[in-house]
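The structure appears below as structure tokens.
Just one protein chain is left out here, and the rest sit where they should.
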Amino acid sequence: MALKIQGNILVDAPRDRVWKLLFDPQVLIAMANKIPGVEVERLAQIADDQYDGAATIGVAMIKGKYQGTITVLEKHAPEFVKFRGDGKSGGNWASGDMALTLAEQDGKTQMQYEGTGNVGGMLASVGQRLIDSVGKHLIEHGTRALAEELAAQSKK
Amino acid sequence: MAQLQITVNGVAYQHEVEPRLLLAQYLRDVLGLTGTNIGCDTSQCGACTVLLDGVAVKSCTVLALQANGSQVTTIEALKTNGNYHPLQQAFWDNHGLQCGFCTSGMILTAVDLLKRNPNPTEEEIRRGIEGNICRCTGYQNIVKAIQAAAAQMR
Amino acid sequence: MATQIIGSTVKRREDPRLITGNGTYTDNMTLPRMAYLTILRSPHAHARIKKIDASKARAMPGVLAVYTGNDLKNGGVNPIPVGWVLPDIKIGPHYPLALDTARYTGDGIAAVVAIDRFTAQDALDLIDVDYEPLPVVVNAEKATQPGAPQLHPEAANNIAFYWKIGGGDVERALAEADGVIKQRLINQRLIPNAIEPRAALADYQPATGQLTLYNTNQNPHIIRLLLALVLGQPEHKLRIASPDVGGGFGSKIYLYADEVIACFASKQLGRPVKWTEERTENYKATIHGRDHVSDVQIAYKKDGTITGLKVKTYANQGAYLSVFAPLVPTFLYGPMLQGPYTIPNVFVEVYGTNTNTTPVDAYRGAGRPEATYLLERMVDLVALELKMDPADVRRKNIIPPFLNGVYQTCMAYAYDSGDYAGNLERALTNAGYVELRKQQAEARKQGKVVGIGISTYTEITGAAPAQVAASLGAAAALVESALVRVFPLGKVQVMTGSHAHGQGHETTFAQIVADQLGLEVEDVEVVHGDTDRIPYGAGTYGSRSQAVGGAAIYVATQRVIEKGKKLAAHMLEAAEADLVFEDGKYSVKGVPSKAVKFTDVALEAYWPRKVPADVELGLEATAVFNPSNFTFPDGTHVAMVEVDPDTGKVTITKYVCVDDVGKVINPMIVEGQIHGGIVQGVGQALWEGAVYDDNGQLLSGSMMDYALPIASYFPKFETSRNETPSPVNPLGAKGAGEAGTVASTAAVANAVMDALKPFGVKHIDMPLTSEKVWRAMNGKL
Partner (left out) sequence: MIPPRFEYHAATSVMEAVGVLGQHKDAKILAGGHSILPAMKLRLAQPATLVDIGRIKELSRIIADANGTTIGAMTTHAMIAASNDIRQRLPALSKAAELIGDQQVRNRGTIGGSIAHADPAADYPAVLLALGAEMHAIQITGSRTIRASDFFVDLMTTALKSNELLVDVRIPALAPRSGSAYVKFPQPASRFALVGVCACVTLDDKGVCAKASIGITGACASARRATATESALLGKKLDAAIIQAAAAQAASGMDCLSDIHASAEYRAHLVTVMTARAIQAAVARVM
């Protein structure tokens, strides 16, 4: 089931700093763990533009342990990056891509995101009525967490 | 594994069971009471309906251990002393079943319904069996059977 | 016997075991050392299988085996054959487990056999499959377009078959018509939902080489034939037994991958193996029904005469061609598009296409509901265009009575008998149609949204006259056999190749025999569903059991009577030609006192005292009935609905029907079939529909999201019958199992559209959900 995602967040950190932190697994782990229902087990860079990891993802009692990869599809430092993520958990899978456009704004970074997500397996066939909401929930909390984490890290 | 003590159709049983064993599976696979059927995974169809301490429940959505210490009645116990329960008789008389797969659950739901409401209207019967899906009969003769049984039991 | 048993209501003999929980459904059966099978299905609708790592699952305690597609193929398992091979058909091979590509979300990837259900289920989670997702197509029309993802190299543009049929000159009819209406109609995909999920229990005996498969099936002999081909298991060492079956509706006709795998596993492991489908699995792995996209043109004259119908249909066949799939949108659909009308020019072409969806095959009605819905919607659109009463357009075009003859359509079929026009009038009278229209006008004045819908139909049942079927492309004979065996003390067993899973054959077939032999129904036992007990059979589908199976029993019983007559002649020391058989006695014509009871003849047949040595003893007879034609039930259904103007919710307020299913053996059972049929058809009109997303994920994947009809959604139906005996079988029976479904979908859809007439709505596609109706009323489509 397809989800469409778009929006933008203001990150209280300069763009160059944000750009660097975006590719740091530790930042991504900290960000993800701030999302209610997400718990990262591991995330590591396995190639230049590829990460491999495992995390429990869900909302309330509906959750699964996903294994997957994040691949950087396109990168124009420091203003544009497009990722693709693929994960699977038992009979379920999730995949998606997300494009981030970064713009300077008074020493802060305006980050615009746009992407699509897809879910398959049992989740799609019995959970269709919740997928949209779960997706929104994860994105809403995820983007907020990302902004917070980037800002916090950048001040370190 | 955990201890389960349960009375099914008047017989007391004691078994070691895995906590995840569902009541429907316990009845079918452990006790061999296969009159209780399983038709869906999500508590809609009602084929697995049994009476748990006298009320109709979907036994595929109850852990066997949740019924610990309880009394369970399945379709196998409705015929007593060689006599059909009035609902069984009425389902037979009124062609209230075709393939028969939903019938056990349908009859036990009706037992509960008539206990709570001995004189239901047609609409109350139709609402009362909303938790039981029959794909064969179109429900009309089931409603007729329940009406006939209700009259008989009053 | 003074009373006629045929034609009277006899309570069902199946019921005592079913109302007490003593039915023998396949999953109820347990055998010593029985192991359990589960199947890992692809979570992707289309994907290359790069790697399957089953090592963890194999290492799990209690797991006996894990098989992949290549294990089966290397073990000699062949693809599942297609049983209806059209000219130029393109068949992508259907291996029971996918080899290198998964083509729909029900496609089996690996199978686990373990010592208990829990272990078998848990082990599935330990199989790691590396998939490479491929582009997906789910729509039957889009699948044929350039650039669409390709499923099978055999079928270019995913077109498994192209088929057409026509009669008259439709182009000329369109050109010369006063008016032509064009409409696209979508007949949505349905999920059959027999309440018993499928199950299979395979029991291979290594010492004897005998394989028994207990399964949920409508036609054991067809399964034996197909399974022998797939497994290479010789037929004489293969037994298929389908005990009590919890509903079929077409979905249990076919040989499925799962039962092949259970048999393979049992042979490999030398122990019984059981597989039981879960409901969520059923929604993906058991066939679906319907799923047509049709572009229609109807030509008419100003007076309402319909002069031509031209149809182009894309029929979704799913990822693989199921056993009878190619039959459904062709011979059961195309030639039925003339319906009950005198339309002289009809042309239909059908593209059967592969998509990344569950295979589609015959589901209750199979082809005829699609044809009837299409035609009845178009007839109503003509009425709307001409501002005529829909009943009058039907009157104008309906075939006049042909009670003792045949009516040759402009296409392949000749209808067998019927009073279509009479049944239309009966239904309108029973419904109080004129009064209903007045009520509707009154209700509209009060702001209510009320509609009346009519559906007039004829359908095709009683498959099949073998020669006709073969000429149409059948790879399996669809005649039916019966063995009537009389025991020495006069009790009778009937072995029939038909299979009952709700239809009550154990009662109606016994009625046929008891009626003729002058016995009580209780004296006759009907045996069905076991290839080791029944000479042969083609099974139950397409409302064929009474017209073909019942007819075979009738003929076999007549042969028993004739055979008995020879014996009776010796017992009575009379000439055979002077004997008559009546009320269970052979007597000399004109000398009623000189008689011998049938039961006494039975004893003599096995323990002869008076019969000379050269007379053949024993009292049983076999018959294979090969009808001369199909049968064509017909009727008219009338529905009234009220729509909530605020929400669009449709409520059925009245339902009246008249059906002619030929001569009826047991009115109670026929009425039950009609009730069930109506509800299933209305389910399609208002609620049911399989929903896929663009990735080929089935979003309506459980009963939580696939809306099945429940009791509170219906009023009481007012049914009645008109019996026009069919001339094509000695019982005069047509078929009753699907008539209700064929008719009711269009009746309710037409009623909703009639209700929406004041809103300027001409057509919306099913299911007519509250939202769709609300959108239509508010110009938001």
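In order of appearance the chains are A, B and C, and numbering begins at 1 in each one.
To be clear about the criterion, a residue touches a chain if its C-beta (ideal position, glycine included) is under 8 Å from a C-beta of that chain, and two chains touch if they have at least 3 such contacts.
Just so you know, these numbers come straight off a predicted model, no measurement behind them.
Across the entire complex, contacts from the unshown chain go to A, B, C. Interface note: of A:Leu10, A:Ala44, A:Ile62 or A:Ala77, the residue touching the hidden chain in the full complex is A:Ile62. Not every partner is drawn; the one left out touches chain A at residues 36, 59-64, 90-91, 122-123, 126-130, 132-134, 136-137. Within chain B, the residues in touch with the undisplayed chain are 2, 18-20, 22, 25, 38, 41-44, 46, 49, 52, 55-58, 60-63, 65-66, 68, 109, 112-113, 116, 128, 130-132.
Where chain C meets the omitted chain, the residues involved are 117-118, 121-122, 125, 278, 280, 646-647, 649, 687, 691, 699-700, 703-708, 713, 769-771, 774-775, 780.
Definition applied: only the chains that are shown with their structure count from here on.
Taken as a graph of touching chains, this assembly is arranged as a line, each chain contacting the next along an open chain of partners. The interface carrying the most C-beta pairs in contact is the one between chains B-C. Computed from the mean C-alpha positions, the centre of chain A lies at a distance of 49 Å from the centre of chain C. With centres defined as mean CA coordinates, chain C is found 29 Å away from chain B. Across the assembly, chain B contributes 42 as residues in contact with two or more other chains.
Those residues of chain A in touch with two or more other chains are numbered 126. Within the complex formed with chain C, the chain A residues making contact are 1-2, 88, 90-93, 95, 118-122, 124-126, 128-129. Of all residues in chain B, only 18, 20, 25, 28-29, 32-42, 44-45, 47, 74-76, 78-79, 84, 88, 91-93, 95, 97-104, 107, 122-123, 125-127, 129-130, 132-143 touch chain C in the complex they form.
Contacts from chain C toward chain A in the complex involve residues 40-41, 43-45, 105, 124-125, 133, 280, 283-284, 691, 693-695, 697-702, 704-705.
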